[in-house]
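As you look at this complex, bear in mind that one protein chain is not there, while each of the others sits in place.
Entry: subunit A
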């Protein structure tokens, strides 16, 4: 069992949970979190927001039963962490852009930390949240509130783009990068059971074959993604 160091609201319904301990993760990987016994049945897959030698943190929205229970955690409380799960983002080549939209900014802080040369783009439907943590470690942070983040990115300026956000945002980026030499990788979501590749629940069609978000992803090359597949979460 791991111990909660802090669990602070950053915006209405959005929390930053920091857990004590030495953990490892590469950008885009996630952990399965659980702070309850048998209800809800499944643990919750939450991407790693940040990591330090003494702690790991997760940025999440209290949307359903599980995340509401997570939101009640107090410093000193214990919870279970299993991970890191998934392969995360691949190592980018050349000039890199990091793009996060809304809750999709959560996994991108670790990417920003691991890629100090990259340019960071953060998009929000309403008021931005968690931006200062990016600005603390990065000088190249563009923040857009309302509107389309894709409008602010010129794919010709990058060799690699790493993105996570709502499906329409990632799809817009995918259209925009078509015909450019930039390689776009998107981190996707599906309802997940085990997180370790055993239950085949989080299947997505990638390049015409069925893959698992948990162990084959959650990041995939955008041009191999079947977007319709991602609409039924």
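Everything that follows uses one rule, which is that a contact is a pair of C-beta atoms (placed from the backbone, for glycine too) under 8 Å apart; a residue touches a chain by one contact, two chains touch by 3 or more; residues count from 1.
Just so it is clear, contacts and distances are computed from a predicted model.
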Have a look at "Dihydroorotate dehydrogenase", "Fe-S cluster assembly ATPase SufC", "histidine kinase" or "Na+-transporting NADH:ubiquinone oxidoreductase subunit B" and point out the UniProt protein name belonging to the hidden chain. "Dihydroorotate dehydrogenase"
Which residue among A:11, A:42 or A:148 touches the omitted chain? A:42
Of A:4, A:32 or A:206, the one touching the omitted chain in the full complex: A:32
In the complete assembly, which of A:90, A:166 or A:197 touches the absent chain? A:197
Note that subunit A touches the absent chain at residues 32, 38-43, 82, 190-203, 209-210, 215, 229, 232-233
